[in-house]
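Read through the structure below, which is laid out as structure tokens, and then see the notes.
One chain of protein is taken out of this complex; the other chains stay put.
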Amino acid sequence: MADHAPTETFALRVQFDTEAQQKDASTLGMWIFLVTEIMFFGGLFAVYTVYRSWYPNVFAIASSSLNEIIGALNTGVLLLSSFTMVMAVRASQLGQQKMIVIFLILTLLFGGIFLGVKAYEWNQKFEEHHIPGQAAFHLDGVLPEGQGHAQLFFSIYFAMTGLHALHMVIGVGILLTLIVQARKGRFSASYYTPVDVAGLYWHFVDIIWIFLFPLLYLIDRHLVK
Amino acid sequence: MITAAAQERENYLNASHGLKSWFLTKDHKRIGLLYLATITLFFFIGGAFATLIRVELLTPQGNLVSSETYNKLFTMHGVMMIFFFLIPSIPAVLGNFFLPIMIGARDLAFPKLNLLSWYLLVVGGMFSLYAMLAGGVDTGWTFYTPYSTTYSNGYVIATALGIFIAGFSSILTGLNFIVTIHRMRAPGMTWFRMPLFVWAHYATSLIQVLGTPVLAVTIVLLFLERVFHLGIFDPARGGDPVLFQHLFWFYSHPAVYIMVLPAMGVVSEVISTFSRKAIFGYGFVAFSSVSIAVLGFLVWGHHLFVSGQSLFAGMVFSFLSYFVAIPSAIKVFNWTATLYKGSISFQTPMLYALGFIGLFTMGGLTGLFVAALGIDMHVTDTYFVVAHFHYIMVGGAIMGYMSGLHYWWPKMTGRMYPEAWARLSALVIFLGFNLTFFPQFILGYLGMPRRYHLYPPEFQVLNVLSTAGASVLAVGYLMPMIYFIWSLRYGKVAPVNPWGATGLEWKTSSPPPVHNFDETPVVTHDAYDYASLMAEEVEVG
Partner (left out) sequence: MSDPQENTHIDSVGTYVKILLALLVATGVTTAVARVDLGGFSVVVALGIASAKMVLVALFFMHIRHSTKLTRLVVLGGLLWLAILLLLTMTDFASRGILGVPGK
């Protein structure tokens, strides 16, 4: 396995005694960061829960105006990207320099596709006049007094998917940096913390989507035929 | 006079020179000093707004500034003091400097992140300062919707963005502390040998990490509503402004403990040192910090009693609010028990710490008053509430900060401050504080509402007293400013352990070397082991 000797390792940073301590600290730091992300999205989940419980019928109609097949396929793409990400981590655990780069590029690719599809979906909303705050806003099948509530749904939709997409974009930036570093041979079986930690972030963003998909696209769809 | 030996010894201050060595430093001690300078600036800006408020309230007619300007004054006072001074204060300055040393580490786990946190605070502060100079904000520090989203034409976005950015500073500091405490302790530094200051910061960090992101997303939603008309809290579309208040106070009630827990940590250190006794009930004090952090998250609804919140929820939150008082009471009890039969000396840090206990108790008890749904209906939005939170935030948190600053000043700078002046200033601050804020309890009880600059003439006497007190308080705060700076040049050179205290920070030189210790310390005793310290002294003597 160790046929690729690490071409470069970072010195153990001065505040740590051992590499194991350094790695442990980074991993713990990332997990705590992810907890802050749970709470960040948590605010949005709270908003969603409150309004969904108040206006279930309008939310069901608004929900079913989204194309759930596209949503499901895009979910699949994102899950694929998580798979390639974990494969990149595995490649770095094994010190397979080339495979790290390949899997990171694949991850980037799937992430890019996801964002592209998302952009397409957003664009649809503009064409359908499902943009909250615009005078032309109208959702078919909802009474005039429900249109405000429908706007709330789309406000939540845009806030949630928008902030999720922003996290994806940040993830793409991280992947690009990692790819550059990996090509320089920075990572090896004994030093791959950045790949590992970036992987945690990427999977987390995936998990957020795993919840956004049913919350926004699926729940109560059956009520609207 | 500075001895040649003291001058020669290399320490974190003289190890490198030049602006770059400061602005790109990764040394937690230098970063602590950067924070000290920054938040001192913010404190005096916030103080300037307070001065204007108090001068305006000298007369009942409201003839100094217009109502609009007055709204901006109290908003900007609150924003500066809470988000840019009190939240960072003890953790970012004293925590940054001493937490790694107290657990025997060479630095925090993520030094670059630590520097980034400081820059975030500075950038956030710049945004908010820009907003203030450009025209100000008038929403109150609470930014309630729909006023903040729809009607206010002040610089809401710039200010809120500043708070958002500063929030990340706070989150990252908390994250750094938690990882450091878990992963960087020196050999022998078990959890239950950690100083209580470190426990308090652990609890504080939990709140920063769990609460602040909710404030962040709330600000994002405010931004989206104001700029893109998303209307999440817009009643015209069936949205509920009370939901904004829930999200805001989910952070902001726990945030009051971000401000006061670190001060409690300081007080535990100082009380023990100047009584020359181990803290009574160490385990209880340590756990009470953590339980304050946890329980603090369950009571936010007590800020919504008179909003549209349901009566049922009001009752639940009122009930839960009583539990949060228990751990605080435990602390006060244990400090008092530590004093009992201790050999107490009344140096400046101790004076401040005793001041903290008294004033915090007062603030906490009135907190229980306002947490009672029925009483709060009467005093909400009056000066009673203003007095309540100032007793805790100024009487408590700032007293703790001053205590810590004096206690550790010799270690941070290598110089002693002038004791007599310092005692005098502690006294002036204590008296000034009470003169300023005690009348406000009475004013509130009599029904004077907060956030107005006009008031009925019969309230004038108490308001004049309060303004007089504020002037005394201002003098009290200026004095340390002067003698601290004076001491940098003329103060006596500080010995390694001027107070004869336990704790690793007193085992390394004053000021400490770049990586804190010449050799990684090995801890063999519990914290506050004065009993064996004194036994050793007897043997040696």
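Order of writing sets the chain letters: A and B. Residues in each chain are counted from 1.
Definition applied: a residue touches a chain if its C-beta (ideal position, glycine included) is under 8 Å from a C-beta of that chain, and two chains touch if they have at least 3 such contacts.
This one's a predicted model, so the numbers in the text were calculated from it and none came from an experiment.
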Chains shown that the absent chain touches, full complex: A, B
Contacting the left-out chain in the complete assembly, out of A:G42, A:G171 or A:P194: A:G42
Residue, one of B:F250, B:Y407 or B:Y530, that touches the chain absent here: B:F250
Missing-partner contacts on chain A, residue numbers: 18-20, 23-24, 27-28, 31-32, 34-35, 38-39, 42-43, 45-46, 49-50, 53-54, 68-69, 71-72, 75-76, 79-80, 82-83, 85-87, 90, 93-94, 189-191, 199-200, 203-204, 206-207, 210-211, 213-215, 217-223
Touching residues on chain B - with respect to the absent chain: 182, 210, 214, 240, 242-243, 246-247, 250, 297-298, 300-301, 304, 308-314, 316-317
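Following the convention adopted for this analysis, only the chains that are shown with their structure count from here on.
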Distance between chain centroids, defined by C-alpha means - chain A, chain B (Å): 36
Chain B contact footprint on chain A (complex, rising order): 14-17, 21, 24-25, 28-29, 32-33, 35-37, 39-44, 46-47, 50-51, 54-55, 132-134, 148-149, 151-152, 155-156, 158-159, 163
Chain B to chain A touching residues, read off their complex: 105-111, 171, 175-176, 178-179, 182-184, 209-214, 216-218, 220-221, 224, 228-232, 236-240, 243, 246-247, 515, 520
